[in-house]
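This report refers to the structure that appears directly beneath it.
As you look at this complex, bear in mind that one protein chain is not there, while each of the others sits in place.
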Amino acid sequence: MTEAPLLSVRNLRVVYPGDDGDFRAVRNVSFTLGRERLGIVGESGSGKSTTGRAIMGLIASPGRVEADHLQLGDTDLSTITEAGFRKLRGKRIAMVLQDPKFSLDPVMSVGKQIAETHRYHFRSSRKAARQAALEMLAAVHIRDPERVYDQYPHQVSGGMGQRIMIAMMLIAGPDILIADEPTSALDVSVQQQVLTIMDEMVKSRGMGLILISHNLHLVSSFCDRVLVMYAGQIVEVCDAGKLHEAQHPYTRGLLAALPELGHRRAELPQLQRDPAWLIDLPAAVGTAA
Amino acid sequence: MTAPRGWVRQIAGLIRRIAGLLGSVSLTFLGLTCVTFVIGRVIPIDPVIAIVGEKATRSTYERVFKELNLDRPIPEQYWIYLKKILHGEFGTSLMTAHPVLSDLLRVFPATLELSVSALIVGVCFGIPLGVVAATHKGRWPDQIVRFGSLLGYSMPVFWLGLVGLLIFYAKLGWVEGPGRMDVSFDDIVPTVTGMITVDSLLAGEDEVFWNAMSHLVLPASILGYLSLAYVARMTRSFMLSQLRQEYVLATLAKGLSPFRVVWIHALGNVWVQLVTVIALTFGSLLEGAVLTETVFAWPGLGLYMKNSLFAADLNAVIGGTMLIGVVYIVLNMLSDVIYPLVDPRARTRK
Partner (left out) sequence: MSTPLRVGAPTGWRGWLLDPAPASRNQARLGRWYRAWLAFHRNGLAMTGLVIVAALVLAAIFAPLLADRELAFHQVLEDRLQDFSWLHPFGTDELGRDIYARVVFGSRITLTIVGLVSIIVLPVGLGIGLPAGYFGGWIDSVLMRITDIFLAFPRLVLALAFAAALGPGIENAVIAISLTAWPPYARLARAETMTRRHAEFIEAAQLQGASSFRILLTQIVPLCLPSVIIRLTLDMAGIILTAAGLGFLGLGAQPPLPEWGAMVSTGRAVLLDQWWVATIPGTAIFIVSLGFNLLGDGLRDLSEARSG
């Protein structure tokens, strides 16, 4: 990769203070993102979602985000004010959440919610924003945009809701999309469809995508590169195609626990956790690949 | 689904909802009449003596005994009572010698004027304060609003009224004292709505209006403060639960300002729950009015009931209780009707 990365992160930490000491939800995380599809896998509580939110500047107090270096294109995120950050969200970096049932405002029509992003970032007129929103709905393969525009979130299906979500997040043309478990709340039948649409949008716009998921299969088949997170830190980075060559015992354990079509096994091995995996790793691990 | 069929289904849904509503309303109303019947006819040791007094002759006593149908079995007595109530007959007030219903209609507008003004104060200040408290959870604005609303929860309204009179009327002279207006303004404006501020405006009597306002502002603010306390507290807790929702995160991720996220998106969802709260608040204002009216000599329902209590005028007390109960029922019904206007999920089904 010769061109400058869209995002570079060095030694990112997210800390929550508590009665029993500071809890480090994310630690020693470093990676770069180009115009590629980067997967982050890990079990729940591994810090993968928190990493995504930290990059968006959406960690609520009392949580703290610290980093040696956090750069979005030519903008240094670690020095920016909250007002400055707001201009970047949606415009340069956007996020799709897990379940459209909860991540769309239930009392506002979906069209308005899409148009709202446009209006805010481009100071556009009501009419122009509506037009843009309708085009965006068409771009995510929604058949009757005019009708859907006036519907409310409870009236649309899960797959449609997630496409609306994608439209809402991409309408202002961000460079990076963080998709946090974008398909795990959906019916199996529409998961692939949503992924395909997301891929199409990201490719045609030359964006970088961070796909956060607990699903190793999904990430390895969809992404170019995979970060494996465990207990708040990145334990391994591999090319998606070379996942079977993974070195870290956690990754190997995960892979071993997956059922495979070719091999029939009476019992899938259970993941044995080693306390040694909790020890702090050098912060550079994510950039090593 | 084409548009006309959608309309048909919406209307059918509406009719079904109204039917359900009427069912539960009439059941609650029956319960209300049961309770007032028990209070009026069963609990008092001797309702006849309450009317005729201890020194009545035996024949008077027996005549009243028959008139009250006390010789019939209790279920039949209740049936007669229910029929009378449905015809608007609450009996005659011992104190005023008027039918209770006409008394109630005469005094109610004054109470309405007071409680509506208080509700306006409570809603206009309570909602914004509750929102600010929620967005500053744990920090000083939240502490102030929480503590301020706890104070409101904890204050005996009659005491607050007295302190208010002492400070703003007696010591500072900023407002007028007890009563709805100065005696010299009595009978200037014709009664249309029964609410003097409205009637004086209709009649174009500015002087009367400002005098009435000056009498109204203190009791309305005091009652309003109590409803503010409730509204602010509920708004805060609804708001906190909304702010935890995923859509708030998503809306922030779009880049919208926290101001818009809070006041348009989150508050938009809070309204749905606030409708019921506001209805309940209004009900509790009627209740607070009994005490406030006593303190401020405000000639409304509360003062009427209080005076009836001491004249042992059970008909009037029960009539008043009944009226407030009915207002409660109507308010609950209204909030059920308004609900779909703020919540698209109640308006349309998938």
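Note that the chains are named A and B in the order they appear, and that numbering of residues resets to 1 at the start of each chain.
The rule we apply is simple: contacts are C-beta pairs under 8 Å (C-beta built on N, C-alpha and C of every residue); 3 or more make two chains touch, one makes a residue touch a chain.
Worth saying up front: this structure is predicted, and the values here are computed from it rather than measured.
Check B:Ser200, B:Gln242, B:Asn269 or B:Asn332 against the missing chain and you find that the one touching it is B:Asn332. For the chain missing from the display, the contacting residue among B:Leu68, B:Val131, B:Leu274 or B:Ile318 is B:Ile318, taking the whole complex into account.
In the full complex, subunit A makes contact with the omitted chain through residues 19-24, 231-232, 278-280. Mapped onto subunit B, the footprint of the missing chain covers residues 27-28, 31-32, 34-36, 39-40, 43-44, 143, 146-147, 150-151, 153-159, 162-163, 165-166, 170, 283-284, 286-288, 290-291, 294-295, 305-306, 309-310, 314, 317-318, 320-321, 324-325, 328-329, 332.
Here is the rule we go by: only the chains that are shown with their structure count from here on.
Residues of subunit B that touch subunit A in their complex: 245-247, 249-257, 260, 265, 268-269, 271-272, 342-345, 348, 350.
Listed in rising order, the residues of subunit A touching subunit B in the complex are 53, 56, 58, 86-91, 94-95, 97-99, 102-109, 116-117, 120-121, 152, 154-155, 165, 168-169, 172.
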